[in-house]
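So, subunit A:
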Amino acid sequence: MAEKIVYKKPDSLTDKIFSYCWGCGHSTVHKIIAELIDELGMREKTIAVAPVGCAVFAYDFWNFDTTEAAHGRAPVVATAIKRVHPGHLVFSYQGDGDLASIGMAEIIHTANRGENLTIIFINNTNYGMTGGQMAPTTLIGQKTTTSPAGRNIKQNGYPIKMSEMLAQFESVKYVERVKVTNAASVIKAKKAIKKGFLNQLNGTGFSFIEVLSACPANWRMEPLAAKAHIDGVISKYYPVGLIKDIK
Partner candidate 1 sequence: MIEKIIIAGSGGQGVLTLGMYLAQIASFEGKNAAWLPAYGAEKRGGPSFCSLIISDREIFSPVVETPDTLIVFDQRALDNYAGKAGPGTLVIENSSLILEDRVKGANKLLIPAGEIAGKLDEIRVANIVLAGAYAAAKKIFNTENAAGVMKEMLGKKAVKMMEKNLAAFREGFAFASKPAERI
Partner candidate 2 sequence: MTTGKQLIKGNTAIVEAALDAGCRFYAGYPITPQNEIPETMSWRMPEEGGTFIQAESELISINMVFGASAAGARAMTTSSSPGISLMQEGISYMAGCELPAVLVNVMRGGPGLGNIAPSQSDYFQAVKPGHGDFHIITLAPHNISEMYDYTFDAFDLADKYRIPVMILADGLLGQLMENVELDRSRKPALLNAPKPWALTGASGRKGQRIVSLLMQPGALEKHNMDLNEKYNLIKKNETRHELAGMEKNPEYLIAAFGTCARISKGTMNIAADAGIKTGLFRPITLWPFPYEALKEAAKKVKKVFVFEMNLGQMVEDVRLAVGDDSKIEFYGRPGGGVPTAEELFEFIRGKVK
């Protein structure tokens, strides 16, 4: 009797088991990206740029070509790769310390140039890999290892809303903020990333998908509580949904 395959690991994932912390959003987003690349038939024509941060090891899990960029520089590394291989699917995958702090100039100019790229921005409101320091995205009052009394507006200003800011650029075509806290939101996140990839493949231009992602280890929360924190607290400041969509 012929086997009927109802589910299998995507070809775009390696056999390596995700090594991220319990409840971390990276594994979920890595997996939906791999599924999408399989679905689009692009595994052999994809080049990804990994950031500095927890997701620097993305290339251990993705079975397509990947490079790593210096901290914050992923969008311009991706720009050059895309210019050299315009027919390939090229994306950068960056955390909030990488993209919103040290890489601010790179992301803004890449967006403003309207590069035909997809940027996946993982916002977990702190520097995960280095041990949970304050990021530009850290919420007001949020305690981190470098804001032990909580983020203070007077000293640190307000958390940066990257999606809303980038949506201001005329050459930015698509911006959506999603979260990965339950099955329904993961399906929505996957749809958004797919749209970002398709925009690139059909030449629409620059797409930016922000994913609110849990960091239970550094938030000092259990995984379920961390996801509930996104639903109940973080998404109040960073509302999920479509921000910009221009054909």
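Selection criteria: all candidates are chains of the complex that A comes from, given by their letters.
Methods note: contacts are C-beta pairs under 8 Å (C-beta built on N, C-alpha and C of every residue); 3 or more make two chains touch, one makes a residue touch a chain; residues count from 1.
On a predicted model such as this, the values are computed, not experimentally measured, just so you know.
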Using the touch rule from the top, find which candidate among 1 or 2 meets subunit A in this complex. 2
Under the stated contact criterion, what part of subunit A meets candidate 2 in this complex? 12, 14, 43-47, 49-50, 56, 59, 62-70, 73, 76-81, 83-85, 88, 105-106, 109
